[in-house]
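Yeah, one chain of the complex is gone here, protein chain that is, but the others are all in their spots.
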Amino acid sequence: MHTLDQLNTMPPGEFVVALDGVFEHAPWVAEAAADQRPFGTVTALHAAMMAAVEAQSEDVSLSFLRGHPPLSPKALAEPGLTASSRAEQGGLGMSSLGEALERFEANSAAYEAKFGIPFIVCVRRQTPPFVLRGLERRLANTPEQERAAALAEIGHITRLRLVDRVTGQGMPKISGHLSAHVLDTARGKAAEGIRMQLFREGVLILEAITNHDGRSDAPLLSGEPLRIGRYELRFHVEDYYAGWPNVTDPPWYDVIPIRFGVSDPEGHYHIPLLLGSWTYTTYRGS
Amino acid sequence: MHTLDQLNTMPPGEFVVALDGVFEHAPWVAEAAADQRPFGTVTALHAAMMAAVEAQSEDVSLSFLRGHPPLSPKALAEPGLTASSRAEQGGLGMSSLGEALERFEANSAAYEAKFGIPFIVCVRRQTPPFVLRGLERRLANTPEQERAAALAEIGHITRLRLVDRVTGQGMPKISGHLSAHVLDTARGKAAEGIRMQLFREGVLILEAITNHDGRSDAPLLSGEPLRIGRYELRFHVEDYYAGWPNVTDPPWYDVIPIRFGVSDPEGHYHIPLLLGSWTYTTYRGS
Amino acid sequence: MHTLDQLNTMPPGEFVVALDGVFEHAPWVAEAAADQRPFGTVTALHAAMMAAVEAQSEDVSLSFLRGHPPLSPKALAEPGLTASSRAEQGGLGMSSLGEALERFEANSAAYEAKFGIPFIVCVRRQTPPFVLRGLERRLANTPEQERAAALAEIGHITRLRLVDRVTGQGMPKISGHLSAHVLDTARGKAAEGIRMQLFREGVLILEAITNHDGRSDAPLLSGEPLRIGRYELRFHVEDYYAGWPNVTDPPWYDVIPIRFGVSDPEGHYHIPLLLGSWTYTTYRGS
Partner (left out) sequence: MHTLDQLNTMPPGEFVVALDGVFEHAPWVAEAAADQRPFGTVTALHAAMMAAVEAQSEDVSLSFLRGHPPLSPKALAEPGLTASSRAEQGGLGMSSLGEALERFEANSAAYEAKFGIPFIVCVRRQTPPFVLRGLERRLANTPEQERAAALAEIGHITRLRLVDRVTGQGMPKISGHLSAHVLDTARGKAAEGIRMQLFREGVLILEAITNHDGRSDAPLLSGEPLRIGRYELRFHVEDYYAGWPNVTDPPWYDVIPIRFGVSDPEGHYHIPLLLGSWTYTTYRGS
């Protein structure tokens, strides 16, 4: 971890070493940026590095893109993979695709055959079904559109890697936010003690309990990109209205599932639940 | 009151007398329709009479339109007014416009000066502010647009008058419907015993109490056109949650006013109130 | 199938044969009722039969209860089971309990050991998890409480069997009702073309599409008891707001699941969904 100040003042060679691997197998990106120091913000540093990539001829650009590892569970087993790529792909968990994984592999091969580059996507911003969907959509692109799409993903990948290496002024926005709030509209106060379970693409990723303010003590998700995909938040209210007038057995509501889609990994998402004993309302909150 | 069968079979002269006044000062309309009998529906009879009007030359048509009385509180006092016109204008109550009545009279004069006909509107489908608004909008019309607009209003006026005179198959749709429903979402059942007050353009026009089904025993409005205008339905809930947990003094909600606009006099309007102790939801119901 | 009139007038012997099996292995019940004919309603006939059972001494009553088959997947394979019992137990599907089935069998044996009668429950009003829950609760009863509980279930079982055999005036209430309604509060009209899937205890039991009135063409469930248990209705809205302002990809809502509990098999349940593009509200409707 370096500070932006350190990066701004160290010798060029050290600078290149410090940023090694932010751009995969491409030390020339950091070399180009070294000359433009000092940078006022980390965002400006990232922009300068991206500009160095975009300034290349088509040939160099393709060669750079070709230097990226394929996205595949098999690739995880190969020795040449960088540590960053290994961690990123491991966190994604493509093998959860199950049978669709074969479809992904086939489309991936078709992609490489068509465009001459591996399929590149910032996996830290994705869930596996949306990686697959993105691949299938991008297969229809022209080579020109696709080079632009791949570079945009390089931008996302490297922004995240840079934030892992550098602290300082003007950090790029890389994190989303997900929170929830339960209001008891039958009692006129925040609903405390309700267990929440958050699922992403069918996988339970965390649990929390509402506090006296009707919220989880910490945001449900924050500090990193929200993976594009479908989420479900389940509110366990089975005991919440025990003893309330007219409560039935089983209760009218026991678990309230709210499914929602995350389309913006850096977005702010808030899930309010206005809970009455025989009704509820939810909406995209702010 | 005649049946359609009677009208279909009576001598032409009697037919014309029976429909006297449906079209103001224009027995020739009924005469033209008499030849086309029998009519299968009352709607078809009305359509034939309107067709007879529309078939006239511009001159005759203007002369027919000129035969209508001006819409004005003063006109109510004049001896030449037909009983139908007197009743229709009396039910509208233009004098409730207060100071705006002068503006109406001035615009009405400007209208007559511009178009050479009195301002004609089916007052049974209107509230006074919307009569005034309609006049001001129609003042901007071309003479051609305006003759069409006046004839459309003649259609509305005569449809209502015909329905007052004839019963039979295929009655034209002339009535709207307004109802309300209160559901107690805190107790999970219909809310009984809630007093409702209905205001139209600020004037209280009726009161009702919700029954054990959460509705008024009869529709709030039905059997006639709903006058175009702004309505307010007030639900008196001040005592409804007495004794409920956390009830405050004064209660959080005492009167719940819901304002809504009626744009379609023959439309179906339903006002649901989902009432919790600390929340409510309303929507245009179906 | 007989009419009540036929049952009222046939010779006693035929009457007993006609009602054979309504009360399991107990022709004496019909014999006792035969003497009290004619019955004005099917409900009265059933009440008379139940009264005959309840009039018995404790010994006869226990012996009658002992005549019922055990509730168990194994019992389904045994030759002595009546056709009614076979159909009823088959429709319940206790084997869906999976691992909990062993717990059920063990508790069932404990029940029989404690009370000297098989565990009797009207399975047509139940889902397997609630059969198990009911067994575990009833195990804690005193013998007296339990004999009353078993007789109450006999009442439910035989009421349903009687309705399968007899038509006529005053049929007992044996059926519940489940319906749904989707209102598009962003467009101000019923939401058409939305696919609904109904799950009961995790099992998909039917699908339907909302019509132009926002409802399924027929009630989702009707004509029979609603099995006590937990239900989930899923509304597939993924394409409903395509092209709407600000729609995201994936959309904010794709599937809206509403989970609810049915506690009253003969009850009326209505699930409204007030659907906006970024909000929804549901409640127990009426």
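Annotations for the structure displayed:
Which chain is which? They are A, B and C, in the order written, and residues in each are numbered from 1.
Simple rule for what comes next: a residue touches a chain if its C-beta (ideal position, glycine included) is under 8 Å from a C-beta of that chain, and two chains touch if they have at least 3 such contacts.
Keep in mind it's a predicted model, so treat the numbers as computed, not measured.
The absent chain, not drawn in this view, touches the displayed chains A, B, C throughout the complex. Note on the undisplayed chain: of the listed residues A:G155, A:G214 or A:G229, the one touching it is A:G214.
The missing chain, though absent from the display, is touched by one residue of B:P27, B:P73, B:G93 or B:P251; that residue is B:P251. Within chain C, the residues in touch with the undisplayed chain are 185-189, 245-246, 252, 274, 276-279, 281.
Taking the complete complex into account, residues 183, 185, 188-190, 213-214, 274, 281, 283-286 of chain A touch the chain not shown. Although one chain is not displayed, its contacts with chain B can still be listed: residues 130, 228-230, 248-257, 259-264, 276, 278-284.
In the analysis below, only the chains that are shown with their structure count from here on.
Interface chain B/chain C: over half of the residue numbers present appear on both copies, so the contact uses mostly the same residues. Here C is the chain whose Cα centre lies closest to the centre of all protein Cα atoms. The interface with the largest number of contacting C-beta pairs joins chains A-C. Averaging Cα atoms per chain gives one point for each, and the point farthest from that of chain B is the centre of A.
Our note on geometry: chain B versus chain C, Cα centroid distance of 50 Å, whole angstroms. Each chain gets one centre point, the mean of its Cα atoms, and the points for chain A and chain B are 58 Å apart. In chain B, the residues that touch at least two other chains are 185, 188-189, 274, 281.
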